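For this depiction, one protein chain was excluded, whereas all remaining protein chains were kept in their positions.
Read from first to last, the chains carry the letters A and B; within each, the first residue is number 1.
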Amino acid sequence: MDFLTTNAPILIVAIPLVAAFIIPLLGQKGDGVRNGFTLTIFGLTSFLVAVLAVNVHDVGIRIYAFGAAAADLAVPQGFIVPVRIIFEVDAMSMFMGIIVTTVTLAALIYSLHFLKGQTGQARFYSLMMLLYVGMMGLAFTGDMFNLFVFLEIASISGAALAAYRTNLADAVEGGFKYIVISAISALLVLFAIGILYSEYNVLSIAAIAHFIQYTHLDMIALGLLGAAFAMKLAGVPLHMWAPDTYTVAPAGSTPMILAASYMSMYALYRVTFTIYGGFIDTGAIGWAVIIVGLLSMFVGVMMAVHQTDIKRMMAYHAISQGGYMLLGLGVGLAVIANPAALEAYGRDAMNGGIFHIINHVFYKALLFMAAEAIFFRIGTRDTNKMGGLARNMKWTTGFYIIGALAIAGIPPFNGFASKLLIYESVLKFNPILAIVAMFVSLVTLASFAKVFYSAFTGPPMPAHKEVKEVPKSMIVGMSILAVLIIFFGLFPGLIVDTIVAPATNALISHASYINAVMGAVP
Amino acid sequence: MLTKIVRTVANQLILFILIFGLYVIAHGHLTPGGGFQGGAVVVSGIVMLLVAFNSKELKKSIRERVLSVMESTGALVFAALAFAGLGTVFFYNFLVGSPIFGDIPPTGPNPGNLWTGGYIPIMNYAVGLKVIAGLSAVVLALALFASGEEMEE
Partner (left out) sequence: MQSVPANFPFLASALLIGIAFYIILFKRNLIKLIMGIAMLASGVNLFIVALGYRAGGNAPIYTNVPPGPMVLSVPQALTLTSIVINVAVLALMLTMVIHIYRHTGDVDSEKSRKLKG
């Protein structure tokens, strides 16, 4: 057990990676063997994530240095800078890791029945494992160049998954847009890494944060990193790829590509709070994040209202809800140099923003899965052609109702808790922002109610009178998320104290992140 | 299919390209080179064969099942070597000082001893195998795809 706890950061990333290469070999023996193997490996990985989460909650920051004489020996004997590749797991990394693991578990169980009849199924599961490895590596990395490598792994796997149904023309187009945007953004990240390396001659995040002086070149690097991560997380005005890609991705891969966007958001926060955190004394960087958040909220929901394709509407809502997270963290970033304001409302804003990440990923994944369930039975995503589905697809209707009420912020579901935190704290910062946020929430509820009335109630369409409910594995996958949504909604205080507040502390106190690697080096 | 001269020359040259590629892979820990670079040289030789002969002709000689097994073998050897050091830390170079590739290299400029490096030369071979199999599968699949066929599953 001690062995598992010490080596957990690398086993979580290495075991699914090896499994991704074994799955095509096993797939030649049969579907059941392959599915059983995938679920076993993923169960083991989820157990390791739970072990590591408990450990990080008790101990604080965990380090893993590759190839050293001991796992936590980040700076070798006689050196003053860390020269090895390091994984550094703090509370914010663990928070994102928990989100990604839960969504992947639900998506895997959901996809078991969905792919019957498709060719190349072994590659689908391999790609899902590779996407999981990319996202967890992005969460755990303590090294700027490893951030680039895992970002590219996640992008390539995500694009291949989005274009999986190559017999449809629009699927390949959605995947192509995703890979083009990801390639350009990753090259900009590499350029910024080159600039930072040329100045300070170290690559690990803690060491750069220790040595950084805020020169002009560093500001250029921050601008490049901000633009690159804004492209990846679909913030307006760089959001054009998101509706196309989220619409065409099959089965359980849409929640995972969604989670990959929020891992890019985590990378943005890691860079701004940890590396540049000591130099933010005006509110300029915070206001930049707030403005991108406001634009995303507003443009996302306005474009979503008049969509007829159900998944495209949900994709625009994903852009809009991403704006809430940027708003919350942006307010925290704007007041980070001001201790009085930070204690009054900055921490609550950051708690609200971070809590909203996990809430949003859960209810958006549930909504996407419900929409794909409808597509599985009917074969169309156009809401004008759907009607009266509530008679025959009771479980799917129930899950859609849970998701829609959660996204609109109705108690007792989890959206209410995080949105209330954001409203209260942002109101004290600047009232106009809170008013825009509440207006966006109203329009969100309106658009989901419109789709509910047209698709689920009313007389059934003559072509679809005989639809049945979706298979059991899909219902099990969706119900995992629904149970978590209701649980988070009923006990928000418990969740905030256990996993959200430590994450906020980890982001604000960048000194502890640096000291974990550099020791007490002056 | 190009003319008989091109085909004959390609048949003779592929041997030298293969030897040079394997040399670059094997000496990766001493001179510039290594797994990916040597693998790319060998794949450029295969692209030369693809241009000289038809892609359909080449598909008869290079079977897709062999490429898939080669690729997985390369990946699993690399992963096994990385996991084998888990007694200390992941990726620990446990072969330094042991009888396999275990000599300690002298410092400063020296003529280069091939038997040094720990598990790095073995990882070079594994990565080179994987790159040869992977890139030639990609190149072969693109050529077949553009000419209208598919590779078998």
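Rule of thumb we're sticking to: a residue touches a chain if its C-beta (ideal position, glycine included) is under 8 Å from a C-beta of that chain, and two chains touch if they have at least 3 such contacts.
Predicted, not measured: the structure shown is a model, and the values here were computed from it.
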item	value
Contacting the left-out chain in the complete assembly, out of A:E88, A:E152 or A:D348	A:E152
Absent-chain contact - pick from A:I179, A:I280, A:L421 or A:V451	A:I179
Chain not shown: contacting residue from A:N55, A:S126, A:T247 or A:N359	A:T247
Missing-chain contacts mapped onto chain A	145, 148-149, 152, 155-156, 159-160, 163, 166, 169-170, 172-176, 179-180, 182-184, 186-187, 190-191, 193-194, 197-198, 203, 243-244, 247-248, 307, 312
Residue numbers in chain B that touch the chain omitted from display	30-32, 36-37, 105, 107-112, 135, 138, 141-142, 145-146
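Please note the rule applied: only the chains that are shown with their structure count from here on.
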item	value
Rounded Å distance between chain A and chain B, as computed from the means of their C-alpha atoms	36
Contact set on chain B toward chain A in their complex	68, 72, 75-76, 79, 82-83, 85-86, 88-93, 153
Touching residues (chain side chain A, partner chain B) in the complex	7, 10, 14, 17-18, 21-22, 24-25, 64-71, 119-120
